[in-house]
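The other protein chains are all here in position, but one chain of the complex has been omitted.
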Amino acid sequence: MRRNLILGTGLSAMFAGAALLSFFWVPFDIGALDIANKIKPPSGAHWLGTDHFGRDILSMIMVGGRTSIAVALVAVGIGMGLGVPLGLAAAVQRGGWLDEGIMRANDLIFAFPSLLIAIMITAVFGASAVNAIIAIGIFNIPVFARLTRGAALGLWTRDFVLAARVAGKGAVRISCEHILPNLVNLLIVQGTIQFSLGILAEAGLSYVGLGAQPPVPSWGRMLADSQTMISFAPHMALSPGLAILLTVLGLNLMGDGLRDLLDPRLQRGQR
Amino acid sequence: MLRYVLQRLVSLCLSLLVASAVIFLALEIVPGDPAAYMLGLNAQEDTLAALRDELGLNGTALQRYGSWLSGMLHGDFGISYTYRTPVAEMIGDRLWVSLPLALFALGLSCLIAFPAALWAASRRGTLGELGVMGMTQLGIAIPNFWFAMLMVLIFAVNLRWFPAGGFAGWEEGLFAGLKSLTLPAVALALPQASILTRVMRSALLDTLGEDFIRTARAKGLTRGQALRRHALRNAMIPVLTIIGLQFSFLLAGAIIIENVFFLPGLGRLVFQAISARDLIVVESVVMLLVFAVILVNFTVDLAYAWVDPRLRGRR
Amino acid sequence: MSLLQVENLRVELGGAPVLQDVSLRVASGQIVGVIGESGSGKSMTALAVMQLLPPGARCTGQVALKGQDMLALTERQLCRMRGRDVGIVFQEPMTALNPLQTIGQQVAETILIHEIVSRAEAMARAARTLERVELQVPPTRYPHELSGGQRQRVCIAMAIALRPELLIADEPTTALDVTTQKGVLDLLKQLVAEDGMGLLLISHDLGVVADMADQIVIMQRGQVVETGRFCDLRHSYSKALLAASDHVPDRTGAGSEAPLLQLRDVVRDYPTPRKGWLGKPGRFRAVDRVSFEIRRGENLGLVGESGCGKSTLTRAILGLEAVQEGTILLGGQPVYDGQRANRSIRRRMQMVFQDPYSSFNPRHRVGRLVSEPFHLLETAPQGVEKERVIAEALESVGLQAADRHKFIHEFSGGQRQRIALARALIIRPDLIVLDEAVSALDVQVRAQMLDLLADLGDRFGLTYLFISHDLSVVRNVTDRVVVMRAGRIVEEGKTGEVFENPKNIYTKQLLATIPRLPENA
Partner (left out) sequence: DIVVGLQLEPPHLDPTSAAAGAIDQVVYANVFEGLTRFDPDGSVGPGLAESWDISEDGLVYSFHLRSGVRFHDGTELDAKDVRFTLDRARDDTSQNAQKALFAGIETVKVIDPLTVQVTLKAPDGSFLFNMAWGDAVIVAPESIGEIKHKPVGTGAFMFDDWVQGDRIELVKYAGYWGEPARLDHVTFKFISDPTAAFAAVMAEDVDAFPGFPAPENLPQFEADPRFQVLVGSTEGETILSINNKLAPLDDVRVRRAITHAIDRKSVIDGAMFGLGTPIGTHFAPHHPDYVDLTSQSAYAPELARQLLTEAGYADGFTITLKLPPPSYARRGGEIIAAQLRSVGIETEVTNLEWAQWLEQVFRGHDFGLTIISHTEPFDIDIYARPEYYFQYDSAAFQALMAALKAEADPEKRSDLLVQAQKMIADDYVNAYLFQLAIPTVANARLRGLWRDAPTQATDLTAVYWDK
């Protein structure tokens, strides 16, 4: 299904591109409030209308994308950066104390309701985008650790690993040279999925007021801000809602497309 | 078998103990004084001290942890700082909302996902499959509180088929209770059903590619019969995993939905408790949820063994 | 009229033809063998008869079963015929059964689909059918509780439960042990005789089919090259197949007296999961006091059925795992020095694996794959020198130097085993361990490979430890042979002597299972 990949990449690239563009140029300055011009429907000047502070929604979507994407991206980075090495290490020591320890710790994290813990983390350290990242990132660690371990265990039984051992290579070296490269596809695919989940999680946290904080806009916060006005100013909720929906959709399609495109032989091992 | 169960129980208790320590420690470092929160702006120092004493907030952390733990073993979860009612009672009341809601949503999501997945798997490559899969993509991508809002506007405010929120209470009758849980359950079930459909479809397709399906077809089973009699049960293993994960999510992850529909459920209780620094409630609810997750996982393990004879003999 | 009549069958998969003008006939009570190398279209032919081709297949020509044109029938009519008029046994007994149902249920299902009988009655008949295939286990067992041979018997029981007129057996013994293979083939022969059904027996092993089949169909690249009785085969491809299946490579050296590898009382235990929480972990003895030695320049065969401990022993020899008791010495030095492999010794041993597909990292180029053992050298060649060594290694196994820039998926199975050999040779070891190194290859490719091994052995003065369950190969290439059973060595001696005159009763059984080609070919 090449179609999925193209459509998905196109959608995600569009929003990512808009967010990047906002570093250099936005239609209107979002720092300047224009209360007199609040809640205007889409028009020639403001393509997506204005919000309850009279800011241009298109500019807000562009700048807000930065936060949403950055939160999700860094959270995935945390998950991968810690989860993958842990998973690799656990696979090396299959059944050993390290494996047991890592997997039990993972189970423990999984046992905690994620949103609740995210709320608690933000309650402890204060609500902010950075804490949202940490909260979301922590729950990405076991996801990647499990995935990596499962797939790595499968790879460790393959003969080419045995061949490397016959060639005298150690576990660390084999993990880096043989195991990890064969996991890249899997990680990319899971990464896009976690990325999209991260965007949704940020939206959820923002909805309860624990995501990005003013004056930093994010899609989730825009959505939360517009909730009460949805009945008379639907354009305010529609734009960030669609931005989230389309980006997540795009990422999921991209993930599916990548999975089909990249090595279909590698199994998506769960455990 | 008995030995196996015992062994599992011991490790279950160990996990719970570790979890309780983690929870307690996490909440120890939460800034904010429950007594100050309750007494407000004009409270005087001696009043605060009196309240702290009554709440049992004085004493070392270890003492408090010990008394919390031993209390829980006796089924005594302590007294809520803010509500001043036994926590066990509060949780009990809220469970009567959260548990039915979670089950309702889970039921709905299975009810949607099973036929949809079967349908999509049996019509591989058709426009119908594309449609179902497209819907699931949307279902995953829509933020569920947003979807919930739209449903409230349409079905409660405009059409007035359902209440906009709140919980009628089971004493008003089963129908009234279910009616007030319908919209929240749908909102919760939508993404879950989408995920479940996708997982189940791909599990079905995977098993459909297995050799034993070809064997079954060679016996004279039609494609549909092979799907139902042979593929379905084999595909249940990943599906069960997801259902297990979803249940615990539904029990606690409903915080946002409970807010949208102002339901007196566990999620909202713990959310309020966090902001009110009613730590004992937070601790107990989180503990309960962790317990539920571990229990659900245990049940899922047993269900695996029920589905898959290969797992019965092992260990 | 023939029971099965296939005329000009043509199958396309995704636009590419996989079968072209295939014609064959099977009469009642007749056994027709289909022979051909891997990928020649044997399975496709069988599936086309059942009309169970993979989705997207286009099928033209004529397939008549009992006079009915299978291509013209509706799906519903086909379902009625499958299982009742024609049964099929597939290659892989491990995956051909539904793991979640008892074997009794699965056999009974064939009956329940086609006849209106009570469940109890169907189960009773299923139990009888299972007895007929000489299965000694109760029908309430699950597939995972059975061995491969037993599972294959269940598959046969499913196929013959309704006494179909035609039975198709698609490589029914490939995945099995030599000993079980014989049992299954005998059973099939007996069933044909009892029920008078037609049997289409598919195999890539000429030996399996030759003494059973009344007619033989030879296939190559989707086409039938020849049909006839075994003794009448004339086509050059048929002859080549025949020759390759019993190939004896030319070898000069017979080995010196100096021992290269010495094993003394080697014991390898695997811990089994502890019983209960405080129970002691159990031990499973995979290798039990094994002693033998290999002399320099000699080819030693190690034979034994699956699971007897061959691979475990190999890993111990290579110093990949510690042994619990005994010593393994290479040129007088231990291969494992307590903590890790003894590197100075390790570079004198290399290995070639069974599966040509999984023994290479799919992400590396051939050059990198082949040079991996350089890791063992203190001073590995660099730059131009390295390129030269790689090119030399590739050329010595009959590949081109330019191949080092390719990826492994660009090679065939036989070529991959050559690359594996090149990888083993590159650091010029003394001993090469071949663990089922030719088992996965087609007969002709296998013959070439054996020639190559012999040639290289002579040129570089190599010593081979040749591990296999395929006795005919071992017989043709080794000087001495060690027979293993359940972790112990039961017999050891000169290959010729052991094969002619086995002393151990187990060895006798093992040898009796070797399929033999009729002498007059």
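Per-chain residue numbering starts at 1, and chain names A, B and C are given in the order in which the chains are listed.
What we mean here is this: a contact is a pair of C-beta atoms (placed from the backbone, for glycine too) under 8 Å apart; a residue touches a chain by one contact, two chains touch by 3 or more.
Remember, it's a predicted structure, so these values are computed and weren't measured experimentally.
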{"item": "For the chain not depicted, the shown chains it touches", "value": "A, B"}
{"item": "Absent-chain contact - pick from B:101, B:133, B:152 or B:190", "value": "B:152"}
{"item": "Per the touch definition above, residue among B:116, B:251, B:269 or B:296 touching the missing chain", "value": "B:269"}
{"item": "Interface residues of chain B (partner: the chain not displayed)", "value": "31-34, 36-44, 46-47, 50-51, 54, 82-85, 90, 93-94, 149, 152-153, 156-157, 160, 163-167, 169, 259-265, 268-269, 272, 275-277"}
{"item": "Chain A residues touching the omitted chain (full complex)", "value": "31-33, 35-36, 38, 52-54, 123, 126-128, 209, 213-215, 227-232"}
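Please note the rule applied: only the chains that are shown with their structure count from here on.
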{"item": "Euclidean distance of C-alpha centroids - chain A vs chain C, Å", "value": "46"}
{"item": "Averaged-CA centre spacing for the pair chain B and chain A, given as whole angstrom", "value": "22"}
{"item": "Touching residues (chain side chain C, partner chain B) in the complex", "value": "50, 52, 55, 75-76, 79-84, 87-88, 90, 92, 95-102, 109-110, 113-114, 142, 144-145, 155, 158-159, 273, 276-277"}
{"item": "Touch list for chain B against partner chain C, complex", "value": "3, 6-7, 10, 124, 210-212, 214-223, 225, 229-230, 233-234, 307-310, 313, 315"}
{"item": "Residue ranges of chain A in contact with chain C within the complex", "value": "158-160, 162-169, 177-178, 181-182, 263, 265"}
